[in-house]
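Only one protein chain is missing; all other protein chains are in place.
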Amino acid sequence: MPFIPHTEEDVKSMLDTIGVDSIEDLFDEISDELRAEGLTKVPEGVSEMELSRIMHERAQQDSRTLCFAGAGAYEHHIPAAVWEITTRGEFYSAYTPYQAEASQGTLQLLYEYQTMMASLTGMDISNASLYDGASALAEAVLMAVRANRKSKSKRIFMPRTVHPAYRKVAHNIVKGQGITLEELDFDMDGGFIDPESLPKDPGDFTALVIPQPNYFGVLEDIDALTNWAHEHKALVIAVVNPTSLALLKAPGSWGDKGADITCGEGQPLGAPLSSGGPYFGFMACRQAYVRQMPGRIIGRTVDLDGKQGFALTLQAREQHIRRSKATSNICTNQGLLVTAATIYMSLVGPDGLSKVANACHNNTVDLIDKLEATGKAKRLFNRPLFHESVMQFELPTDQLMDAMSAKRILPGVDISEDYPELGNVMLVCATETKTDADLQMYADLVIDITKNS
Amino acid sequence: MPFIPHTEEDVKSMLDTIGVDSIEDLFDEISDELRAEGLTKVPEGVSEMELSRIMHERAQQDSRTLCFAGAGAYEHHIPAAVWEITTRGEFYSAYTPYQAEASQGTLQLLYEYQTMMASLTGMDISNASLYDGASALAEAVLMAVRANRKSKSKRIFMPRTVHPAYRKVAHNIVKGQGITLEELDFDMDGGFIDPESLPKDPGDFTALVIPQPNYFGVLEDIDALTNWAHEHKALVIAVVNPTSLALLKAPGSWGDKGADITCGEGQPLGAPLSSGGPYFGFMACRQAYVRQMPGRIIGRTVDLDGKQGFALTLQAREQHIRRSKATSNICTNQGLLVTAATIYMSLVGPDGLSKVANACHNNTVDLIDKLEATGKAKRLFNRPLFHESVMQFELPTDQLMDAMSAKRILPGVDISEDYPELGNVMLVCATETKTDADLQMYADLVIDITKNS
Amino acid sequence: MLIFEQSRNGRVNTAQQPAGTKAVSDIPAEFLRNDKPLLPEVSEMQAVRHYTRLSTKNFSIDTHFYPLGSCTMKYNPRGCNSLSMLPGFLNRHPDSPVNMSQGFLSCMYDLQEILKDVTGMKEVSLSPMAGAQGEFAGVAMIRAYHDAQNGGKGDPERTEILVPDAAHGTNPATATMCNFKVREIPTNSDGDVDIDALKQAVGPQTAGIMLTNPSTLGVFERKIKEIADIVHKAGGLLYYDGANLNAILGKVKPGDMGFDVIHMNLHKTFSTPHGGGGPGAGPVGVSERLIPYLPVPMVTKVSDEYQVITEKDNPNSIGRLSAFMGNAGVLLRAYIYARLLGRDGMQRVAEYATLNANYMMKKLEAAGFELAFPNRKATHEFIVTLKKQAKELNVNAMDFAKRLLDYGFHAPTTYFPLLVPECFLIEPTETEAQDALDGFIEAMIAIQKEAETDAEKVKGAPYTLPVRRLDDVKAAKELDLTWKQQQA
Partner (left out) sequence: MLIFEQSRNGRVNTAQQPAGTKAVSDIPAEFLRNDKPLLPEVSEMQAVRHYTRLSTKNFSIDTHFYPLGSCTMKYNPRGCNSLSMLPGFLNRHPDSPVNMSQGFLSCMYDLQEILKDVTGMKEVSLSPMAGAQGEFAGVAMIRAYHDAQNGGKGDPERTEILVPDAAHGTNPATATMCNFKVREIPTNSDGDVDIDALKQAVGPQTAGIMLTNPSTLGVFERKIKEIADIVHKAGGLLYYDGANLNAILGKVKPGDMGFDVIHMNLHKTFSTPHGGGGPGAGPVGVSERLIPYLPVPMVTKVSDEYQVITEKDNPNSIGRLSAFMGNAGVLLRAYIYARLLGRDGMQRVAEYATLNANYMMKKLEAAGFELAFPNRKATHEFIVTLKKQAKELNVNAMDFAKRLLDYGFHAPTTYFPLLVPECFLIEPTETEAQDALDGFIEAMIAIQKEAETDAEKVKGAPYTLPVRRLDDVKAAKELDLTWKQQQA
């Protein structure tokens, strides 16, 4: 029997011990009417060998692609060591470190992770992960409402330059609690929130969300935005790409006082694209807000002999203690991805992460240049950007997408549905994994396809 | 620097400690004339990311094949757990267990392996591996010469039904020591060594090698052959496929007294095809010959507290102790493959190994039937076989090979160079990994190709 | 030693850096960072060695029996890991068009079908990223449903969610996130919901009830049909917390019990790894009337092509809860596991999980341990209460738990559910062999002896782990949440 170790003799002896005749007898408290007739849509079981063949064939269908899409999920090189260690049984098959003494491996790793993320974001503390970047933003909004006790309005300013899916998720999660997300529109030339356009007299609001880089890859005027929010006694929620933080100013240094809460998608730190998950959301904040933080937090302490050790702490924030008054309902988080991220960051180091950020950015700039040189595409926004750009094509984007994907190339993400006002545009990204030849091939294909259409 | 952890400061402080000015100074005992000019053919170093791309492209060139070749290397399903555990750093990056107390993992595993192999072969003891099946046969010949003290002739009877490469390797390795391998020819109808054809008065000889199944997949008359050798006071060296032993009589039970030494290729037990290596040679023998055994042997013993533990034993046979009088020069063996094999055997168990053997055999028989049904191919030998068969094709084998390989199908191994007298033949094998559809496709293609040629 | 303590300024691991990278020149200085983040500067080997060694400081299923009640710590087949990590799956960008995605989408579609069958629900959405997010989706759907009543005018009085006192913390926490008030329903002495109390609690304010069945008390809620009737009659909906689905997989379908909405914890019942805390996956299934509200994306099949359903297609959906499609890689693992088990294997899961639990329960009882519900059959788990030991020997459940670690067993869930004092919630799962169960029982007996003869020994445990018992109070009082440079 797959994964069940019992022999017939075992079963007999166990039933004897229990004092029943059959396994069925163990279910006798369940009334007959509830008993299932059997499963009909579940296929018959197959061996690992047979399934291996099936899965190889399916994986093959989606494989051998060249990816120029970003839009919140980035193809980076992941050192082989990352997943070889992450999938070691001791990390892979352990659970939440409730028994701290039997989980020092995971706990110390998480403490190290918290340290790295706090430093990367320029914040005081970090939690041990949330589900993904989008839900992390939702949690950040909820947290801001708890943390900014002076504000009663539950109004959050949400730029339209934030990832559309993040905005939707945040809305879906926070709306039940009477929180409103008020959109801020962007400047059509720069693709950013022009500080000049901010309401002079916004009234009471709880927080301003600032993405950096924003969904378009464009760099926001973070200092001005941060100061504006703080001037109005609102909190600043930064949504950032962790790779970019090796290069770009950390949220803790934005404006005069720095952002208050930082969140984002951890995927670029060692998680494969993997159809969108599992990734992990990260969240960091100032010390003052630690008790409003959702999610697990690990602390360093000592054991009975005074020796250093690590344990879950501030559990009174969490659902298993505080129940209906918890900071969040989150329980299972994305521990294994954090394991991978921590190993990833240790392997690349500060210098490596900075090189990755630089290489991605340079590749994207090269790609933009090459595309513009075709005369069939142009860069839409005139502001500084980081490693991603909105490109306007001569061809309709769906035509481009069809022609390129037929060649197993993903030319970017078509964002015209979310931003119809931008016209025929594609969000394009070239990470450090792309070679000059890849970039050139993209440009050459654009010429070909445009010609042949 | 790849894989070198030194910072500039480290180097400085270390040089200070040593009391030299530069690393170059550490090489000052080497005369200048010997110093290399530099490397010219070694390419510049690349990052793991760049190399990953190169290696993926190369691997891709050889991939997506459907393999009907056997001939000493068999494509079996390998449970995912096998290599996930085998490549754990503690197994992967350890060395020979010289410090037994710090190597109990490897040592216990090897003791378990010895137990499994001894039982599978029906022998008393097993060593902890040799390089591969071919070199194991060479070692078995050398061992037989040491073990059969009564025989002075150093003559070994070597059937032509033994794998041609094994015969070559054995010859190349043993010839220096004045050992002669005398070939025994096979019966053209049965593809086996007909006991009737054995010399009635062979004179003094040291050992007879008996392959089961033989290179053609044919089953030898092991009992008669074994008894014949023993009647002439020669030893019997069995060369067997370990998968087959779940189904076929163990060498320990051959004839009236059983084989004396058993060796073979361990690859079918969890090693991927991998272009021919690393595999591992196994060797097992009767207790009486243990001190003639080459290679590492692990014994169970106790520690200072009387607790069970495992250690290398009988090291006086080995080169690091006995030097020029050692049983073999082998030092590094194939430990990691044995690790995989031990985990493989534990995962499939006796029942699973028997199912694998049965499934391979049945698939091969089905394939033979399907090929014969095409009318374009026929089975050459009329004797019982195990999981492999010589097939004679209407088409020249090189034409068949070219046409099939263009479709990424490996139709078998062309053995006409080694056995020109057999004509247009191919050694064909279908393991448990092949489906009915695969077999049918092969047969259909044979019809197509024969037609279109 | 922390990884930071092995770090040396200026050490770079070039094999893991893109070569020949030029510094960017087109980003103005005002946007740039000018300090070096505190990431470790170690060699590849140092990192590998450090994290390999750290890993060995964990208990895990691959190394220990881990009978953590309500967590279903069963064997995570290695094949699920390796097949889900095939390059074609790992490299697929979430925004890939369908013509580059048929392999992945077909797996998701098949998984939806399997989960529908197993739960008896009408439709399934895979996107929630853990049980708690599944709960959120479910309760949000309950809200959406009520809001759509009365011709779209809604049913604004329905402000309460009922929750048994044995419920998992995520249940009330979720209800709050959806802006419901939580009302607790007591449990009777046999572990069933107190029906009278329930009757009194329901009313026009009842939006729904969240139930686990079998409950976290390790018993099957026998009056489930009656409960369903009561709540439904009051106009409320029934939410099924699927954390304990392992107990009844393929034997009882939540849909047949009358539930309107359910989440599953694939990291429990479908054996995707717990990963030291996650990731999980919490797909939701619904009855007919909640189909329009299911979270997107979902996968459908239109004449042999698999396609993605989004907000556009399902305008009444509660929307998306993740940027993309949830924890896709976890879903793949669950799919692979389901295929390996097959329909018969699924039923066996419930059977043998139940067999193991009842066997342990009987043997522990025979050894003198007190059961919380001695008159009930165990489901896939059961509760021992150590209140006698706590009172008479001053050795409490935590002490037993820590001492078990020394014996090489992970502790069961302690102090949950809260209503059972000094509680051990023990879930062996179907993948453990009789020897392992016997070993655990022997350890319990040995610890009991120790508690009787040398209580201090038990209270001082553990002794053989990387650390002795940790000071949680200090951890919370003197917060030390990040390593600081000067501590080096």
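Each chain carries a letter (A, B and C) given by its place in the written order, and its residues are counted from 1.
Everything that follows uses one rule, which is that contacts are C-beta pairs under 8 Å (C-beta built on N, C-alpha and C of every residue); 3 or more make two chains touch, one makes a residue touch a chain.
Owing to the predicted nature of the structure, the values given are computational and were not obtained by experimental measurement.
Engineer: List the neighbours, among the chains on screen, of the chain that has been left out.
Structural biologist: For the complete complex, the undisplayed chain touches A, B, C.
Engineer: Looking at the whole complex, which of A:Asp10, A:Asp366 or A:Asp418 touches the chain that is not displayed?
Structural biologist: Per the contact definition at the top, the residue touching the missing chain is A:Asp10.
Engineer: Which listed residue (B:Ala246, B:Met283 or B:Ala377) would be found touching the missing chain in the intact complex?
Structural biologist: B:Ala246
Engineer: With the full complex in mind, choose from B:Gln177, B:Ser197 or B:Gln440 the residue touching the hidden chain.
Structural biologist: B:Gln177
Engineer: In the whole complex, what residues of subunit C lie against the chain that is missing from view?
Structural biologist: Those residues of subunit C that touch the unshown chain are 6, 8, 15, 43-46, 48-49, 52-53, 56, 61-64, 75, 77-79, 340, 431-433, 435.
Engineer: Kindly note down the residues of subunit A that lie in touch with the hidden chain.
Structural biologist: Residues 1-10, 45-50, 79-81, 84-85, 89-90 of subunit A touch the chain absent from view.
Note that in this section only the chains that are shown with their structure count from here on.
Engineer: Please indicate which chain is farthest from subunit C, where distance is taken between mean Cα coordinates of the chains.
Structural biologist: Greatest centre separation from subunit C goes to chain B.
Engineer: In angstrom, rounded to a whole number, how far apart do the mean CA points of subunit B and subunit C lie?
Structural biologist: Between these chains, centre-to-centre, one finds 46 Å.
Engineer: Distance from the CA centroid of subunit A to that of subunit C, rounded to the nearest Å?
Structural biologist: Result: the chain centres lie 20 Å from each other.
Engineer: Could you list the positions in subunit B whose residues touch two or more of the other chains?
Structural biologist: Within subunit B, residues 47-49, 79-80, 84 contact more than one other chain.
Engineer: Multi-chain contacts only, two chains or more: what residues does subunit C have there?
Structural biologist: In subunit C, residues 11-13, 15-18, 42, 44, 48, 52, 77, 79, 81, 83 touch at least two other chains, as defined above.
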